[in-house]
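Shown here: the complex without one of its protein chains, the others still in place.
Now for chain A:
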Amino acid sequence: MTERHKINVSKLNLFYGDNHALHDIEMTIESNTIAALIGPSGCGKSTFLRTLNRMNDLIDGVRITGSVAVDGQNVYGPETDIVSLRKRVGMVFQRPNPFPMSIYDNIAYGPRIHGTKKKAVLDEIVERSLRQAALWDEVKDRLNKSALGLSGGQQQRLCIARLLAVEPDVLLMDEPTSALDPISTLKVEELTQTLKERYTIIIVTHNMQQAARISDVTSFFLNGYLVETDKTDKIFTNPNDQRTEDYITGRFG
């Protein structure tokens, strides 16, 4: 059964020191879907997202129990290679964080650290990734200029392109549009729709319209618990749990 799911999370608990931040999370996510994680600030949705590629390992004093499996393979198993996990499960952050390098070097960074050296191959990866992220036409004449000269929205698409260059199959997005203007937001949202044909996307968002617009399934988190997961239109029209209803109708959070 578990083989069929792209991601399978079971009995996941996470502690920051004595703070029990995630309680018995159970979730499955299928390939080529967009899963949205919603909930008020501090509910654990970003923390949960970061358990999927073990970014929480960077924080001192984090303890995790339970299991997270990607393609049936336990992420927290003793034989797991974090480097290859993160190559497979990539991440886009809340604030665009291009490196202080040229646009080209930003995209080529991932392939280079994973061993691609040939200029011709890198050229091809850079172009393909930028095209996939719908940024190629805007930057093709300035590939050798610094990425920090791009607008915020362009920077975020650059970060997505940089991620696509390492050919992951799961994309984790941690409020990727919260620092962007509406037009850039729209571009990133459109992008997720085309990316979903090839990737599995899990997106944390504070913007409920965004979750409703782009996702296939939505999970509602509250105080470290996963309240419910369902098809997005079901969650937003007729949720099972009263707390979900209260949240999406704006009664709290």
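Criterion: contacts are C-beta pairs under 8 Å (C-beta built on N, C-alpha and C of every residue); 3 or more make two chains touch, one makes a residue touch a chain; residues count from 1.
We take it that contacts and distances are computed from a predicted model.
Asks: There's a gap in the complex where one chain should be. From "Cytochrome d ubiquinol oxidase subunit II", "Twin-arginine translocation pathway signal protein", "Phenylacetate-CoA oxygenase subunit PaaA" or "Phosphate transport system permease protein PstA", what does UniProt name that chain?
Replies: "Phosphate transport system permease protein PstA"
Asks: Using the touch definition from the top, which of A:58, A:120 or A:183 touches the missing chain?
Replies: A:58
Asks: For a quick check of understanding: of A:15, A:76 or A:99, which residue touches the chain that isn't displayed?
Replies: If we include the chain that is not displayed, A:99 is the one touching it.
Asks: Please pick, from A:64, A:139, A:159 or A:248, the residue that touches the omitted chain in the full complex.
Replies: Considering the complete complex, A:159 is the one touching the chain left out.
Asks: On chain A, what residues meet the omitted chain?
Replies: 53, 55, 58, 60, 83-87, 90-91, 93, 95, 97-101, 109-110, 113-114, 145-149, 159, 162-163, 166
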